[in-house]
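The structure is given below, and queries will be raised subsequently.
The complex is shown incomplete by one protein chain, all other protein chains being positioned as in the whole.
And then chain A:
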């Protein structure tokens, strides 16, 4: 992580340096090209997210108390929240996919929030990571749709309610929108997270000028507040869209 304020002359902004991968044990630099198995800062912060999920969902619930402790209550709240979302949006027969959806939600939520810690790394700011999520959901839902419904899954694109001459046009539009789904799904998340983190760094860069530094710090604080909202909301949006796509696979006839 480069500290911008150390450069003596003029304003220097390097708001994107926070997204660079660095090896955990020495080396790195601008042309760092890690092998896929290398332990990087991304590895560290994703591992911390897994650890956080483990602490919240396994360690804090180990007492199985009927009257929950505080952290157990939080875990049960998240469980019930996502459970209800899956039931309401994707239908009751989507219950078997609840663990998958909770996995997505928790991964995004924890990486988003851990990414808000100073000096941390936000995995969800990288399109490569969110594409794994978005295209993973897309492939899963598409394969599931064909496995469960066979050719009837294509009814998703063929609107029998529409007048006959409009149906091919609608089918083309529906097809395009269907294939845009994973792209928008992943870019929405990465874009939101990346933009917020970048704006924070830009404000922080302005803090180099003594005269405007109070406003810059205020700006950082304000954007940070918004980022806290974004971290939760984007996890929620990604999850509920996944439920919507899942519903299409389970009930393509609407």
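Methods note: a residue touches a chain if its C-beta (ideal position, glycine included) is under 8 Å from a C-beta of that chain, and two chains touch if they have at least 3 such contacts; residues count from 1.
Keep this in mind: contacts and distances are computed from a predicted model.
Student: The chain dropped from view, which UniProt name applies: "ATP synthase subunit b", "Sugar ABC transporter permease", "Sulfurtransferase" or "Sarcosine oxidase subunit alpha"?
Tutor: "ATP synthase subunit b"
Student: For the chain left off this view, which of A:90, A:194, A:230 or A:243 is in contact with it?
Tutor: Only one listed residue reaches the unshown chain, and that is A:194.
Student: Which of A:127, A:144, A:170 or A:183 touches the chain that is not shown?
Tutor: Of all options in A:127, A:144, A:170 or A:183, contact with the hidden chain holds for A:127.
Student: Residues of chain A in contact with the chain that isn't shown?
Tutor: Residues of chain A in touch with the missing chain: 2, 14-17, 19-21, 29-38, 40, 42-43, 46-47, 49-50, 53-54, 57-58, 61-62, 64-66, 68, 72, 75-76, 79-80, 98-100, 102-104, 106-107, 123, 125-129, 131-133, 136, 190, 194.
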